[in-house]
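What you see is the complex with one protein chain gone and the rest in place.
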Amino acid sequence: MEPWSRPRAGRLDESEVESGVLRGNPLGDPARRPIWVYLPPAYETDRFRRFPVIYLLQGMTGQLDMWRNRHPFRPTVPELIDALFAGSGTGVAAPPAIVVFVDCWTAYGGSQFLDSPATGAYHTYLCEEVVPWVDARYRTLPEPEHRGIAGKSSGGYGAMVTPMLRPDLFGGLATHAGDALFELCYLPEFGHAARALRDLYGGSFDRFWEDFRRRPAMSRPSDGVLVNQWAMAACYSADEDGTIRLPFDPVTGRLVPEVWERWLRWDPVRMVPGHADTIRGLRAVYIDAGTHDEYFLDLGAEGFRRALASAGGPEPFFGLFDAGHGSIEYRYPIAIGYLAERLQP
Amino acid sequence: MEPWSRPRAGRLDESEVESGVLRGNPLGDPARRPIWVYLPPAYETDRFRRFPVIYLLQGMTGQLDMWRNRHPFRPTVPELIDALFAGSGTGVAAPPAIVVFVDCWTAYGGSQFLDSPATGAYHTYLCEEVVPWVDARYRTLPEPEHRGIAGKSSGGYGAMVTPMLRPDLFGGLATHAGDALFELCYLPEFGHAARALRDLYGGSFDRFWEDFRRRPAMSRPSDGVLVNQWAMAACYSADEDGTIRLPFDPVTGRLVPEVWERWLRWDPVRMVPGHADTIRGLRAVYIDAGTHDEYFLDLGAEGFRRALASAGGPEPFFGLFDAGHGSIEYRYPIAIGYLAERLQP
Amino acid sequence: MEPWSRPRAGRLDESEVESGVLRGNPLGDPARRPIWVYLPPAYETDRFRRFPVIYLLQGMTGQLDMWRNRHPFRPTVPELIDALFAGSGTGVAAPPAIVVFVDCWTAYGGSQFLDSPATGAYHTYLCEEVVPWVDARYRTLPEPEHRGIAGKSSGGYGAMVTPMLRPDLFGGLATHAGDALFELCYLPEFGHAARALRDLYGGSFDRFWEDFRRRPAMSRPSDGVLVNQWAMAACYSADEDGTIRLPFDPVTGRLVPEVWERWLRWDPVRMVPGHADTIRGLRAVYIDAGTHDEYFLDLGAEGFRRALASAGGPEPFFGLFDAGHGSIEYRYPIAIGYLAERLQP
Partner (left out) sequence: MEPWSRPRAGRLDESEVESGVLRGNPLGDPARRPIWVYLPPAYETDRFRRFPVIYLLQGMTGQLDMWRNRHPFRPTVPELIDALFAGSGTGVAAPPAIVVFVDCWTAYGGSQFLDSPATGAYHTYLCEEVVPWVDARYRTLPEPEHRGIAGKSSGGYGAMVTPMLRPDLFGGLATHAGDALFELCYLPEFGHAARALRDLYGGSFDRFWEDFRRRPAMSRPSDGVLVNQWAMAACYSADEDGTIRLPFDPVTGRLVPEVWERWLRWDPVRMVPGHADTIRGLRAVYIDAGTHDEYFLDLGAEGFRRALASAGGPEPFFGLFDAGHGSIEYRYPIAIGYLAERLQP
């Protein structure tokens, strides 16, 4: 009963995937991972039909059960997606698609959906384990032209880069305020990070983590910045032996150019030219962000759009809307509907 | 599996209460209400024992399922409570108590756990329907000296005023940043509210609600203030016929003294002297707040403490801690443990 | 030479007034006061003509020499006024008027242009000493219908209340963001003040002043709030013996109704009904404020406008503009031009 719940038109399967590639990951995070698969109403009614699949990724610190978080006066994301495919509200249902909620959480808050010697092989997990797992269990259309990927923030980052790395798997992408133009979204926090390390932790990230784990997490104003920059370094600039290289001097905040270069190689905007062929093969691209996103991801969105255009990519959906970075989960169904339509057979 | 879930030592029953007094409430909100009852491990092991009960209330906009919301790197509140009674982490379990999660949500965001001609009889619902419902179904100690009430923000408000109104029911209370000293927690928002009405809604709350319901809720910066002040007026200053009286002129923000007086009569700090006998009968009082609470509820806490002392109430637990108003759910188990101990037979 | 200075078309006389009524004032502030008199170009060219006079008041912490403060890329106020009467920029000179820059600074930051046993007789100084001093030395039109008063913030306050108290002297007023609707402009700071006293000064204003005077003034974030609330109490609620009564409990921030009532008696909006005859006699009223004034003085402006209208006052100039409380000195010449025109013979 609303507002506590809504009758579901489709179905939400909650399962677990036993990963091989995450076994023994460097952070000791679980290799057994939760996964949710949403099946639209048509899945039950059209029992011999196969459907496009859209993989939905979370932002930093996201863990699967957070999809159920409810914000004041608002539906949850699964409720929004169910309404999209049921046509409730608008009266017009989106063309049916399966939506898969993937978990790539780590003890640092996330994985950027990449393989890293410091966190684990989350890119491989997603592409080599989750996708086949879904295709094996559900009536999917298993070709890349019917498979999309979407997400917000770090999830949007994953949605931008994964299809570039695996065009054999993904033919459509949707990014809400996805991490891009790293000099705008990450670099401005380096000074805050260095200052917090100086003021509270004698310049040492180790001491930060020690403190962080001994008290309610995220209860100090600098927690977010420190966790975030550390996690990104773990994803973008970890050495083969797992050593994490920071792109800034923790004492002065000064940029360390050789590490920063490693980060930039993972910037979606800068990756595009090297994947122009792949870009041209995409069937559907959706890009949006809030005009006053705290991480300037509206500019990152514009940068990604322009990079795609230069590479000859498809005309994307592009939208800037009046919002910051948070509380924009109402944009998810717009993107999923867009992909669902374009990834149909 | 952590971080997605934790094995539960106790039990969480999810039920519904069919309210009589909420039937036909002015907002058309459901009369059937979700309720959760947490039973500590001892409830199963000591099968003939009876237990104290602590009623847990939510803040404004809270609806029952939000207790499951998970924040980055943190346990949920039910997980915290389970850990408290299981003694996980600390190794020392709190004395067992039943914890009841009550829902008094309304379409305006809340009820302040009062009876109001504009929202409904939520105080009566809580005292006359929920409490007997629980006592009828669980092995409770049904005397007031074993029954407590706790909450944060508006939930802390409910925890302060309900025992004053119903000493026959509640012998202990715990308030985290509960609404108090209304001139500090509410009045400073009146100017913001009047300005938002002027700038966006031609001075009309009706137009605000119309707009609010037509787009993603809480997506405009002024939404929180407008919802909140309206809801408080619905709770504190509604006429018998349900007409909601604002304590400020919506055009200028100027205080309307006669309505403001009605609000002040519901200020916990100002209610205390009129309930001195009741106060003196309380077995346990817990008060805390963050030192930089955005609504000055640290000062409200101090005001409540002093009012209790003047009235001859018991020595309370009192704590100010370094935090604002949000993300302080880690304080719940401290209060519940405190009450659980003092409400034992 | 611009931008360091501009050739002056009129004349600026810098003098001092030896006050009798300020002698021995409670704060030991100087009784000898600087005063500046600006004479428009016409004063020299029309050597037998008499002119309207506009008294210009400063905001809290203002001392006369601050009028020379220059902000980036902007003219100073004396330069703006000279340009107004010279017609530079626009090409159209305002009708000539004398502008008098008055100093009513005190060691608490200001006087609100009132007589107070805690600060001194600044209202009397202004009305009984400054005005006659000016009329004795300059070719003024010494009737109230040719005398105006203007200011910003606390200066706007002085401009609103002084004509109500002395209709025999002032026939026109202009207020930029003048203090009004005290529940909106002052009360929201009481919580901040009480909290700063708790966190830094053991609840004692004495300790605050001791600390304040021992280090660079205004170097702590709470300095402004504490100075301001103390100064207002000194102006609005000092006992005959000079004892300053605070309108809030310094420990809890709780309103002290009997002192707060004393403040409200000095609220310009609330003073209007008691001076309706005077209001009806005004020749010119100018009211403006920024739409996002940090002290809600845009709402105070609206409140003052409505109070004047209810009292049958003249149709005022009324303008809200896109700005906060600071850096709005470019509004002065608009108001002074308005008064200069309407106060001509």
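First chain written, first letter: the chains are A, B and C, and each begins at residue 1.
What we mean here is this: a residue touches a chain if its C-beta (ideal position, glycine included) is under 8 Å from a C-beta of that chain, and two chains touch if they have at least 3 such contacts.
Keep in mind that this is a model prediction, so the values were computed, not measured.
The shown chains contacted by the absent chain are A, C, with contact judged over the whole complex. The missing chain, though absent from the display, is touched by one residue of A:Leu255, A:Ala276 or A:Ala309; that residue is A:Leu255. Touch with the chain that is not drawn comes from one residue among A:Pro132, A:Pro188, A:Gly202 or A:Pro345, which is A:Pro188. Note on the undisplayed chain: of the listed residues A:Asp199, A:Asp239 or A:Asp277, the one touching it is A:Asp199. Touching residues on chain C toward the chain that is not drawn are 1-5, 30, 32, 34, 61, 63-66, 68-74, 103, 105, 109, 216-219, 323, 327, 330. Although one chain is not displayed, its contacts with chain A can still be listed: residues 181, 183-184, 187-188, 190-191, 194-195, 199, 251-255, 269, 291-292, 296, 298-299, 302-303, 306.
Going forward, only the chains that are shown with their structure count from here on.
Annotation of chain A and chain B: not jointly contacted by any chain, touch as defined at the top. At the interface between chain B and chain C, over half of the residue numbers involved are used by both copies, so each side presents largely the same positions. If you average the CA atoms of chain A and of chain B, the two centres end up 35 Å from each other.
Distance between chain B and chain C, defined via averaged C-alpha coordinates, is recorded as 45 Å.
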